[in-house]
Structure formats: structure tokens, C-alpha cells
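A single structure is presented below for examination.
Only one protein chain is missing; all other protein chains are in place.
Moving on, here comes chain A:
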Amino acid sequence: MAAAALPACLALQPGARTLRAFCTSVSLATRSAIARPRTADRTSRYERPLRRKALPPRTEKMSVDQDWPSVYPVAAPFKPSAVPLPIRMGYPVKRGVPMAKEGNLELLKIPNFLHLTPVAIKKHCEALKDFCTEWPAALDSDEKCERHFPIEIDTTDYVSAGPSIRNPKARVVTLRVKLSSLNLDDHAKKKLIKLVGERYCKTTDVLTIRTDRCPLKRQNYDYAMYLLTVLYHESWKTEEWEKDKTEADMEEYVWNNSSSEKNILETLLQMKAAEKNLEVNKEELLATKEVEEYKKSVVSLKNEGDNENTLSQYKESVKKLLNLM
């Protein structure tokens, strides 16, 4: 090999070829003397660095009662050598088992909460206690909280590692209030519900106003309070055009002046006329117990819809009214 290399070196560097050739020949000779026995490998011109043996994983040195929050103090990816649990994850091949944790990409992909064990959370709480104030002793039940503080404001603050502390999502303000804690009469409540539309939930009686049109949280909060004030005052006012409210606009069925009332009145009048009983007048007819029952059954039928209960009630009341037993 040395002999073959020597004329090549001479050919490549014609300048200081004698000295270099000598050096290279010497070095080549020395290197070839301690060359590794794998001479057939022509691609490894230089020595491959010696590989260290892999150390045993840290899990073998962990004791059972160690301080885990110091192993995972922050959210960190899953390190199989640092987690002493024999976890397997993955879809098994036929007649096999899921893959082990070493080199498992699936375990790396999923989020883990190894930094939030109960012990760690307890430590966080202890650290945060210094910054907390006492809950007022007088507010020991939900009803008292609702009574004294009916309006609830929800805001979110965002913290992230990055060059800027601003987050545009932090300007959203949600205002929640129960309508029963506002002083509204029947007309005002119906008008308010029509004004806010989808923001009112009938089952929980909660009005939710979510504002994010201003750039700052403080401005959004002011705007939400302003909206609540305006809604309250406007719903108490009665405009002229509200007189034109038709039956189709009504939220619930109203018996007075309805076609059902007219029908039953006509029927009863005809019945009385057939019996030659002409002295009765309308108010008396409407005030009888049967008509009251009938009115209740019709109102429940229209408001709640058809079900066995309402229909049977209606049937009984009509039978009594028309003397059909």
C-alpha cells in the first residue's frame, strides 16, 4: 500500500515533493504498521472514532421513595430512560404485544402529565398560598354569593414562553347574569329576551354577553357593563309600535281574546239558547269552573305540546263542558 501511495503523492504535489514524499512515506508506513486488520475496507480512510458503551438507564438507579417532581420539574417529552414504568404503546403485530417504551415514537407524540403528579401539585399549592387572600367567611353558600354578587365576569390570561407577553385572546370578557336577579316585570323580561336573542338560555335563566370588540380587556369589561345597563333600561320602555304585536309574535299562548275562547263561548251560548236559557251573560259563562279547567288544559296543550297528560286533561274538560259523560 505504501509503495502504491508513494508515486501518487509525488504526482499530486510536484512542489515540495521530496520532503513531503518522505514525510508521507514515513507516516504512511507508521500508520500502516498500526493499521487495523480490516484492510479490505477501502472507504474508511480515517479511523472511525471509538464508540462508547451505552450507560445503564437512570431508572435503574432510582429508588422507590425518590422525589419525583425533581425528575420532571416542567413539562418535558417522555424520556424512557427517566421514567421507571414498564409502559407499552402501539398496535401489536399478529401474535405479538405492543411495542416497549424504548424508542417508542407514540409515547413521544402524546402529551404527558408526568410533571403534574399530586405531589407536585401539592407543592405548587404550598408555594402559591403566600399570594392568596382568605375567602370571606360570610359567603359560605352559593345562594349568598348569587344574592350579593349576581354578575359574574369571566376573563382569561395567557402566559407563554416567547418574546412578547401580549396575547390577543386575552381581551375576551364574558359577562353572565341571571335574569331573576334583575328587577324586570313581565313586559320588560319578554322584551329583553327578544332583544338579546340567542344570548339567553331558557333552562338556566342566564344571560351571557361575550365581548371582544375592543383591544383591551378593561375596555371590553366596560363595554359589557354598558350593554347590560342599556338593555335593562330599554326593556323597561314601551315603544309605540309595540302595540302592533300579533299573535304570531307571542312567546306563549295567551287565552284572553284567543280563537279558542271565542269558540267555546259560541258553543256555550248555542247550548244555552237551545235550552231556552237566555239570561246568562258572557262573564258568567267564562267564570264557571268547567271553563276555567278548559282554559287551563288548552293553555297547557298549546304551551307544552301534545302528550298523553295534556290530551287526556283536555278531553276530560271538554267532556265536562259539553255535558257528555
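Methods note: contacts are C-beta pairs under 8 Å (C-beta built on N, C-alpha and C of every residue); 3 or more make two chains touch, one makes a residue touch a chain; residues count from 1.
By our rule, contacts and distances are computed from a predicted model.
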Checklist entry - Which name from "Small ribosomal subunit protein mS29", "DNA primase large subunit", "ATP synthase subunit a" or "NADH-ubiquinone oxidoreductase chain 2" does UniProt give the chain that's left off? => result "Small ribosomal subunit protein mS29"
Checklist outcome for this item: By the document's definition of touch, the residue of A:157, A:252 or A:275 touching the omitted chain is A:275
Next on the checklist: Among A:183, A:203 or A:323, which one touches the chain that has been omitted from the display?
Outcome noted: A:323
Item to check | Residue among A:67, A:249 or A:266 touching the omitted chain | outcome: A:266
Item to check | Missing-partner contacts on chain A, residue numbers | outcome: 258-260, 263-264, 266-267, 270-271, 274-275, 294, 298, 301-302, 305-307, 311, 314-315, 318-319, 321-324
